[in-house]
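Once you've had a glance at the structure underneath, I'll fire off some questions.
All protein chains but one are shown at their positions in the complex.
Going by the order they are written in, the chains are A, B and C; count residues from 1 in each one.
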Amino acid sequence: MNVTVWNEYRHEQQHEEVRKIYPAGIHQVLASELGVQGFDVKTATLDEPEHGLTEDVLNNTDVLLWWGHLAHEEVDDAIVERVQKRVWDGMGLIVLHSAHFSKIFKKLMGTGCDLKWREAKEKERLWVVDPSHPIAEGIDEYIELEEEEMYGEHFDIPAPDELVFLSWFQGGEVFRSGATFKRGNGKIFYFRPGHETHPTYYNKQIQKVIGNAVKWATPTTRNSPVYGNAKPLEKLEGYKIK
Amino acid sequence: MNVTVWNEYRHEQQHEEVRKIYPAGIHQVLASELGVQGFDVKTATLDEPEHGLTEDVLNNTDVLLWWGHLAHEEVDDAIVERVQKRVWDGMGLIVLHSAHFSKIFKKLMGTGCDLKWREAKEKERLWVVDPSHPIAEGIDEYIELEEEEMYGEHFDIPAPDELVFLSWFQGGEVFRSGATFKRGNGKIFYFRPGHETHPTYYNKQIQKVIGNAVKWATPTTRNSPVYGNAKPLEKLEGYKIK
Amino acid sequence: MNVTVWNEYRHEQQHEEVRKIYPAGIHQVLASELGVQGFDVKTATLDEPEHGLTEDVLNNTDVLLWWGHLAHEEVDDAIVERVQKRVWDGMGLIVLHSAHFSKIFKKLMGTGCDLKWREAKEKERLWVVDPSHPIAEGIDEYIELEEEEMYGEHFDIPAPDELVFLSWFQGGEVFRSGATFKRGNGKIFYFRPGHETHPTYYNKQIQKVIGNAVKWATPTTRNSPVYGNAKPLEKLEGYKIK
Partner (left out) sequence: MNVTVWNEYRHEQQHEEVRKIYPAGIHQVLASELGVQGFDVKTATLDEPEHGLTEDVLNNTDVLLWWGHLAHEEVDDAIVERVQKRVWDGMGLIVLHSAHFSKIFKKLMGTGCDLKWREAKEKERLWVVDPSHPIAEGIDEYIELEEEEMYGEHFDIPAPDELVFLSWFQGGEVFRSGATFKRGNGKIFYFRPGHETHPTYYNKQIQKVIGNAVKWATPTTRNSPVYGNAKPLEKLEGYKIK
């Protein structure tokens, strides 16, 4: 199981407040924890050549995590297409927090992916609504985060294949905060929490969910579907009624 | 469009507090409003013979509304089966509030249909999460109810076919409060609000949702599927490859 | 109800075999039938300025039908984005047959939309699997087409919100041939049949399905969701526990 954690890695370099929480970057905290959970983890960031996402890196990635916020537009379209093709080919994708607005997520969803937001250090509760889902393995009825940015409905996504978490926010909003999708041979999990000014990715329950999601999103091993011109009828022996 | 509003009609006769709000019963308020909206509406209650749901009544009902709370167990199993068969046959069913625990809803869902609850006169906000759904026609981003009973997740239902409303409650809970299901040829809408001690069914937005749901749940006109032993192969002429 | 039928309109001009079936173009046959059904119908084709899909035309279209095959790549990206935005804004979209490979459908799905195909004048049966769906209104158990092009699974789309028709083909393939999706405020229906060398769009049952789909895809009238920065907490009076 090869996992690559991709991070924009700008907030941590530009904002003292964020650097205090994630001195080496959000990606390092996620990578370290996933390593502890037993995955083989690498990281990649925006300012590396090809954003750290060469053909070789992607071909050797089973599940990719994506965190971005300030610089979605700086992600090269060719790299976005490369990631999309790799998802279609089977790579799992975990889309975190503000990456709802990343090019790759919007391209895979076919919608605007917009939402409501408010930075007010509100309490958030993520309720489990799909109790037997492997992504909720080991999680209590809800995860409570003392302070987070609010994301509120309407969240402009297609109806998820599965809805695992629903968030409650102190100020009156709700949010579909843990949702699965499939595109081609790849599995996608969007997970809401993780604003850069809160220590959310140190939370043990949040880490557990992310590890569960990585396991869930692992590619299956089977031959890809065959597309295009099918065998002509005359060669379909045996299709005559006996 | 023939609509029948079924009500247990016990609270209104037993509790002064409820009678003040619904002097003639919840069913009369719903029936009156749906009449204004142009439907042909009848009512039926638990204490009528056959609970008011004779074969004849059901066969002439396009959409049935169901409100119950105190006396789910008093509803005769044979009548419940009759209603289930009629839903399978195409009749729409709108399941209101505490009817989540009605025999008919549990039988159609195949789950326990349990939930959390609290009577604390809390504020509820029902957010629209399926913006193009006909049941949300004409409804703002959310419906706000100043005081309602709280229902909280986990709500033990199958994953709904469509999720139209999500509720936020002041005390920290969320709820899938507007959900669609299909069973056989019949369409089902569960709609959460409507505790007997609050004047919820006088709310114009709530009335609008219920009217929308009745329209949505109207049976389609087509022949029922044919089940059982199919035509033998030898009669399937034309299935030979040319 | 304003309907616009868009057609690439190349086969009919280039291929005698197709012109015999659709002398004035596929769009004219569809437009004429939808007119008979009571819709207000216009047409638009690839070679018109802006492909006939000006801002004004789209803003006055409730439901757009799309047929294309030879020239998907000639559709201007700016027009595709315009159509996508209009779907997000609420316009219904009916995607017909080989338009599975149109830019607009792929953009809205986020997948490759590939499939298997064979031109062998095979028998097709479209079975209804969602018996109460309004798109199946008035349709028998199945629609049988004596001769059609085969499309076979795997069809590379997201799991549909609803699956209305499943196709059987003589040569051994199946296909999810009637499927609904929602994107933003817009409803989308993909409907498989309609190869240009067969008179499929004259079939009464096929016409009935397309008319049903147009009705189903009609925009609802409600305010669009509000996105972006939400009201600050201090202004949310009334959210204090009493």
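The rule is simple: a contact is a pair of C-beta atoms (placed from the backbone, for glycine too) under 8 Å apart; a residue touches a chain by one contact, two chains touch by 3 or more.
Model, not experiment: these values are computed from the prediction.
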Residue in contact with the excluded chain [from B:G25, B:G52, B:G90 or B:G184]: B:G184
Candidates B:P23, B:G38 or B:P158 - the one touching the absent chain: B:P158
Contacts of subunit B with the absent chain, listed as residue ranges: 88, 107-112, 114-118, 120, 122, 150, 152-154, 156, 158-159, 161, 170-173, 181-184, 225-233, 236, 239
Contacts of subunit C with the absent chain, listed as residue ranges: 123, 125, 127-131, 141, 152-155, 159, 162-163, 166-169, 172-174, 176, 233-234, 236, 239-241
Subunit A residues that touch the omitted chain in the full complex: 90, 121, 123, 128, 130-134, 136-141, 161-162, 170-171, 182, 184-187, 219-226, 238-239, 241-242
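Everything below uses one rule, namely that only the chains that are shown with their structure count from here on.
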Interface residue overlap between copies subunit A and subunit C, same or different (over half shared): same
Most heavily contacting chain pair (counted by C-beta pairs in contact): A-C
Subunit A onto subunit B, rotation angle from CA fit, given as a multiple of 5 degrees: 180
Maximum centroid distance from subunit A, chain identifier (CA atoms): B
Geometric centre distance via CA averages, subunit C-subunit B, whole Å: 32
Geometric centre distance via CA averages, subunit B-subunit A, whole Å: 36
Interchain centroid distance [CA atoms averaged], subunit A/subunit C, Å: 30
Of all residues in subunit B, the ones touching two or more other chains: 128, 130-131, 141, 162, 239, 241
